[in-house]
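Only one structure is covered here, and it is reproduced in the block below.
A single protein chain has been removed from this complex, and every other one stays in its place.
Up next is subunit A:
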Amino acid sequence: MSMSRRSLLQMVGLAAGTTAMYQAMTTLGYAQASNYAGPIKLEGDPQGAKVLILGAGLAGMTAALEMRAAGYEVEIIEYREKAGGRCWTLRGGDSYTELGGATQEVEFAEGNYLNPGPWRIPHHHYAVLDYCKRLGVKLEPFIQKNYNAYLHRSEAFDGKPQRFREIATDYRGQISELLAKATDQGALDEEVTEEDKQKLLDSLVEYGMLDENYRYVKSDHTSEYRGYDKWPGGGLNAAPEPSEPISLDRILQSDLWTWLVEAETTHHQSTMFQPAGGMDMIAQGFEREVGDLITYNAKVLSMIEDENGVTVEYEDLEGGGTQTRTGDYCICTIPFSILGQIDHNLSGDKAAVIDSMYYAGSAKFGLEFKRRFWEQDEHIYGGITYTDLPIALISYPPYDFFSDGPGVLLGGYAWGATAYQFNAMQPDERTKWAVEYGSRIHPQYTEEFSNGVSVVWHKVPWVLGCYGIWQDREADYETAARIDGRIALAGEHISYLPGWQEGAILSALDAVERLHAQVTTSNAGDTQ
């Protein structure tokens, strides 16, 4: 009898518990960062059970795709006129109306876009990447770290943006010099053995680009890392001229070092991806599969379960009045910020967790310019400039390099107190500020700005924020994730990956597996 790798793992899991299973999976090269273990297989016959799925975001559509494949009758109810939820892209010709009624008509040129929500995919978000592959969504590199982009603080270097390359290289060199000197002078003799001491010095010379006297100085060698005053060329007068490093005290005082590790967390390390053409290519991929199951423009009013099934009432926003749908089970992916306002009869402790979750605010700006001046004038191709200005960052489009037409920057991505203030502004006013702040980094803004669109997440009518914030995740998580009766809750909010699409999909897959186990177990009971 042959045994698949997955069924072997299931046996190990059943016999020895999840720790042993995880170890076995790691040995087989399966489990790494994300707990996605390949496409789920739902064995057992649901015997035509019907599932209502509330919300056609990635969680809801994942659940729909897998449950229909397993033999369920599936129906999705969605508030918006299209699928995807926060997996969302704004392009030229799109119109977006926020709470309060302000409507923005997006004027971007063909091919340009803003991803107001998720905009990058880590290489270890295996579930998202696998669904992209299965759904035929073309991925391209997302550039997180660019040595030629800037670090900027209004009070540092006279407000003049500094190239990431120079700050990162000089800081590394300067602290290596300090450490090498301290080591050489015996300051660390109690910390390192004599043998390791020499290795440490050798490594600091290498790592910190130091000279034979353990100094980080202006030289061809350091310029090879930090850049030259005159870069090497060909032909006559082609010899390079080295550049002067920035002193340690200036770097320390500038506080620009605060961003040096931005691209170092596992969520931002290379390789990162984005769907070619906009994040909602993933939504469109799912919609091709399950779009026929979706009722759009349907605002859920109530979700009531009893021993026989689940009844959902919704308002048909196209004038069809109140409608009722029933199912044997329900997977509800409605954000808790909305679910807390819907009539439901979930258990009291679950309701309390739902009511305790508010959603973070944030603001994102898409600014279109007549030409790609960041490429043409400053040789910045993708990547991110960080600033202490309220826009927080500028991200350069990692697609359509060198094209002549207009380009769209992510002109700001604000959080916290700053986001609240952007949230309270009308769209034109927000854009005006984003252009002002960006112009302090790129003076070309003044001449080249064409049009802009912004999304402030507390004003997004169908979520009231960008991701769920737990009051006490340790205490409340199991309560939210547990299936009491016939309703399972899912979405990015029920994950340890808040705000990431991977969290939404993994949460949905886990809910589907547990619900399916419950359904097939109770079906088996029925037939006995």
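Note that in this section a residue touches a chain if its C-beta (ideal position, glycine included) is under 8 Å from a C-beta of that chain, and two chains touch if they have at least 3 such contacts; residues count from 1.
One rule holds for everything that comes next: contacts and distances are computed from a predicted model.
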Undepicted complex member, UniProt protein name, chosen from "ABC transporter ATP-binding protein", "Disulfide reductase", "Cytochrome c" or "3-oxoacyl-ACP synthase": "Cytochrome c"
Residue among A:Gly136, A:Gly159 or A:Gly233 that touches the chain left out of view: A:Gly159
Touching the absent chain when the full complex is considered, from A:Asp211, A:Asp255, A:Asp292 or A:Asp484: A:Asp255
Touching the absent chain when the full complex is considered, from A:Asn35, A:Gln341 or A:Ser403: A:Gln341
Option from A:Lys459, A:Arg486 or A:His516 whose C-beta touches the chain left out: A:Lys459
Residues of subunit A in contact with the chain not shown: 79, 99-100, 154-155, 158-160, 249-250, 253, 255, 299-300, 334, 337-338, 340-342, 355, 358-361, 388-390, 416-418, 420-421, 423-425, 432-433, 435-437, 439-440, 443, 445-446, 456, 458-465, 469
